[in-house]
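Here the complex is missing one protein chain, while the rest keep their positions.
As written, the chain order gives the labels A, B and C, with residue 1 at the start of each chain.
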Amino acid sequence: MAVQKLPIAKAINESLRKALDTDPKVLIMGEDVGKLGGVFRVTDGLQKDFGEDRVIDTPLAESGIVGTAIGLALRGYRPVVEIQFDGFVFPAYDQIVTQLAKMHARALGKVKMPVVIRIPYGGGIGAVEHHSESPEALFAHVAGLKVVSPSTSNDAYWMMQQAIQSDDPVIFFEPKRRYWDKGEVDTDAIPGPLHSARTLREGSDLTLVAYGPMVKVCLEAAAAAQEEGKSLEVVDLRSMSPIDFDTVQASVERTGRLVVVHEAPVFYGSGAEIAARITERCFYHLEAPVLRVGGFHAPYPPARVEEEYLPGLDRVLDAVDRSLAY
Amino acid sequence: MAVQKLPIAKAINESLRKALDTDPKVLIMGEDVGKLGGVFRVTDGLQKDFGEDRVIDTPLAESGIVGTAIGLALRGYRPVVEIQFDGFVFPAYDQIVTQLAKMHARALGKVKMPVVIRIPYGGGIGAVEHHSESPEALFAHVAGLKVVSPSTSNDAYWMMQQAIQSDDPVIFFEPKRRYWDKGEVDTDAIPGPLHSARTLREGSDLTLVAYGPMVKVCLEAAAAAQEEGKSLEVVDLRSMSPIDFDTVQASVERTGRLVVVHEAPVFYGSGAEIAARITERCFYHLEAPVLRVGGFHAPYPPARVEEEYLPGLDRVLDAVDRSLAY
Amino acid sequence: MTVESTAARKPSRSSNSSGAGTKRATAKKSPGKAPAKKAAAKSATRDAAQREASPHDVSQHDSELVQLLTPEGKRVEHPEFSIDLSPDELRGLYRDMVLTRRFDAEATSLQRQGELGLWASLLGQEAAQIGSGRALRDDDYVFPTYREHGVAWCRGVPPENLLGMFRGVNHGGWDPNTNNFQLYTIVIGSQTLHATGYAMGVAKDGADSAVIAYFGDGASSQGDVAESFTFSAVYNAPVVFFCQNNQWAISEPTEKQTRVPLYQRARGYGFPGVRVDGNDVLACLAVTRSALERARRGEGPTLVEAFTYRMGAHTTSDDPTKYRRDEEREAWEAKDPILRLRTYLESEKIADAAFFTSLEEESEVLGKRVREAVRAMPDPDPMAIFDNVYADGSALVDEERAQFAAYQASFADSVEEGK
Partner (left out) sequence: MTVESTAARKPSRSSNSSGAGTKRATAKKSPGKAPAKKAAAKSATRDAAQREASPHDVSQHDSELVQLLTPEGKRVEHPEFSIDLSPDELRGLYRDMVLTRRFDAEATSLQRQGELGLWASLLGQEAAQIGSGRALRDDDYVFPTYREHGVAWCRGVPPENLLGMFRGVNHGGWDPNTNNFQLYTIVIGSQTLHATGYAMGVAKDGADSAVIAYFGDGASSQGDVAESFTFSAVYNAPVVFFCQNNQWAISEPTEKQTRVPLYQRARGYGFPGVRVDGNDVLACLAVTRSALERARRGEGPTLVEAFTYRMGAHTTSDDPTKYRRDEEREAWEAKDPILRLRTYLESEKIADAAFFTSLEEESEVLGKRVREAVRAMPDPDPMAIFDNVYADGSALVDEERAQFAAYQASFADSVEEGK
């Protein structure tokens, strides 16, 4: 039973279960994570099996959740905190940015902050305001935090294991609209380091870089492009901080072209950092400027128009065409 | 008395005074802005002259300050809020990002949010933790906010006038280590739109882009480079959101080289956005990749080592040399 | 009429009712420390919150509950809060509650039909909302959460307005100043600070209007709510904090937010708190009116805790069978806010059969109107994504708008070409 087919949500659930089982210091905390099992059921059944002392329904206060998680970490616990939706992480932003991220450095390494903050993120589920955002850049800019996002069930399982084992705070962005996508999970074989990118599809004409929910879109785009005779390489970034620039660089040195795709607004988004750094590293290899496909500089729109806002196949292929036209 | 020589802090003080004088709806709010006149004396004398009803010492709670400013704006006021130091804006981050930035869009334009948030920012003053940061990217990424920073007394005066007159929320970053730098203020002549960049020095070999406290460093670097026979153009960005890419583009099209300088960490910083966008716009003009000089991916260090951390003349010139070497 | 079924009360939920004991009772057994230790407590310090005999006595303060109409529909008097309403007014309150419930049920069913993406039902909270809403003057200002459909009704907000965000065609989009009813706020607690700031402005203007901020039992834990208490107390702002304690924050019972009744929170900030029977529309009206008058007189904030119950799911996305037993809801059905007023109106002969019949018709008309209005709501133009990001415009938004328009156009071209 090492290999199972699981939806991403369930893979995370299994990973949390394993962590609770293996390490008595692991705690789950958040709003509605107990009996309800979280609004996405990611913590389903965990309180029943591990008790209210390990799987903790908290008061409705995100700063309090993260702030007390910091205290628990100081006491030797390894809290895994759930923020119910992307748009609700901001009340905790101060604790994350000024305390969680900096405590290890402040103590010159004498304390560790093994706290994981799980955030279901991104759009595409037809939700109301604040339930569809992609704020990863706002965390990746902050030193002391690590920021990752899985795109497959296997990564969801393993990256969560690795995040919990990490002695650093990890902001774990879960692609909520892919929660129900199934994939194989091999609970015996670690797929690689937490912060390395992975080439999911090889190609020679252009590199697509994405993470989380956009990986699927890019794979589809690559398949569609193939039919038009274009060979696209797809790199799943997996980690937005740090970024595995080596893998991206190696790919771009071969393909000469790069398009970065994410849901978050393009302006000051992760694509900017990737474009800047890869252009510096691959200046003589690039046949076209790095192009970015992402959200607009506007609040995430109402659900009935989100399909137009979200980067989809067509917008990715449009960017691919523009890049190839150089 | 249209032209006066004033330190930046005093220029802002005069600008606030004028706004209070002209528009009864303008309010000043913040911690210690009253009798004390703010820890940097930027609001010195204003409470004395305009009363406690217009210049308001608030409880020590940044979320409360911004949250009540939003309510006051809904009531027709134009609050100018002071956050005491850069590192203390984060408790207000939720109100800024989820409420202030989005209210206008949420109401489909039917309400306006003329709130200015003044933040003394940046390092170089030998301060303890949280007093030297440059978090501008964390605001510029957020749609609905405008983000600016003056580098001269005249801009400090006028940009504050324009920020207060703006019907949008403006995050006004004040270069605290330049507060005491004097410059001429012409209270009669508006120097230009709030969000346009300005070329402060013309040159032909390379463009330096900076804003706020780094403008001075870049001007000095340009002067030093001149002695070595290198002609550097210096553009003061003035606005980090939106960015006047046209002015930067025009410059880079002439010089073919760009170095962006800011105090904030490079990783996911404003330099990334500028590099990405300008590379896209000037792909065939660039003779070297856009280089970035800025802070490291580390917490702002203790004061005794901040001079090494902060981009200075040498680091700028090093980047210039690296760019010119392409 | 009062028992009209809503989709939220679907049978699947009651199928669970065979389990023994309520969730609430279970929760009592597991505080952080064993309650036994509690008993050993000596009054080691002076200013103890003496009432906290048990940490989970949140619902055990009926003696402190202001009530003017019992669940059985009997008028009772209260030493501090009295009310004298004309038959017209009484019928009006009844009508408001019935129409609000009808509207709410319609919205729930529109969600089931796929016309709305989500709905947050107020079922059970009609008295709290109509009572407080009818206490307001036109020039007062309301800062709601996302569930104040009954208050919106009292303000004259067209019910359709509320549905845009739940349908997914906007994020609210109405003009708050038309009815002095601010947009729905989803980020829990943040509106209490807006209300406080607005009230500070009212005071600055020398106006005698008051402001009311709605929030839930869960919201009481947010730092923003505490800060709004501090600011309003320090500036003596004319604001009423109206907490609908419907006993649940999604799946969490109130014990996860506080170990003493919420209305007591106010005292420590230097203003009064009062707990009112949130299913008693008369008491809600009387208590809110008194708090608003206090604000107008320049005496500052009041916290009103309306003790009520969320009869339905948290939203249509929620499944309460995961965390609470049907018995609990059934027990609260006996305290139904509409039923008790109807009993009173009938027994006192304040309303006759004709009134009820015509109200039923009116309800149907309202339901139909809402249904049709929702179905007619067009999807937004994609280009509207770029509208209203800034009041003064932005070069960046203009650039992205133009690029997107060009992209859309190019797509249209290629479709043309493909033909």
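Keep in mind that, in the parts below, a contact is a pair of C-beta atoms (placed from the backbone, for glycine too) under 8 Å apart; a residue touches a chain by one contact, two chains touch by 3 or more.
Just so you know, these numbers come straight off a predicted model, no measurement behind them.
In terms of the touch definition stated at the top, the absent chain reaches A, B, C within the entire complex. Across the entire complex, the residue among C:E299, C:D319 or C:E346 in touch with the chain not shown is C:E299. Taking the complete complex into account, A:L74 is the one of A:V3, A:L74 or A:A223 that touches the chain left out.
Touch with the chain that is not drawn comes from one residue among A:S15, A:Q47, A:Q95 or A:S323, which is A:Q95. The missing chain lies against subunit A, touching residues 53, 58-59, 61, 63-64, 66-77, 91, 94-95, 98-99, 102-113, 143-144, 146, 166-168, 195, 241-244.
Contact residues of subunit B toward the unshown chain are 31-32, 34-37, 39, 52, 57-61, 63-64, 87-88, 90-91, 126-130, 266-267, 296-299, 301-306, 308-309, 314-315, 318. For subunit C, the residues touching the chain absent from view are 31-34, 37-38, 40-41, 43-49, 52, 55, 64, 66, 80, 200, 203, 220-227, 230, 233-237, 255-260, 263-275, 287, 290-291, 293-294, 297-300, 302.
Keep this in mind: only the chains that are shown with their structure count from here on.
Subunit A and subunit B have Cα centroids lying 31 Å from one another.
Taking the mean of the C-alpha atoms as each chain's centre, subunit A and subunit C sit 35 Å apart. Centre-to-centre separation between subunit B and subunit C, using Cα means, comes to 41 Å.
In subunit C, the positions touching at least two other chains are 170-171, 187, 223-224, 389, 394, 396-397. Residue numbers of subunit A whose C-beta contacts span two or more other chains: 63, 87, 90-91, 129-130, 267, 296-299.
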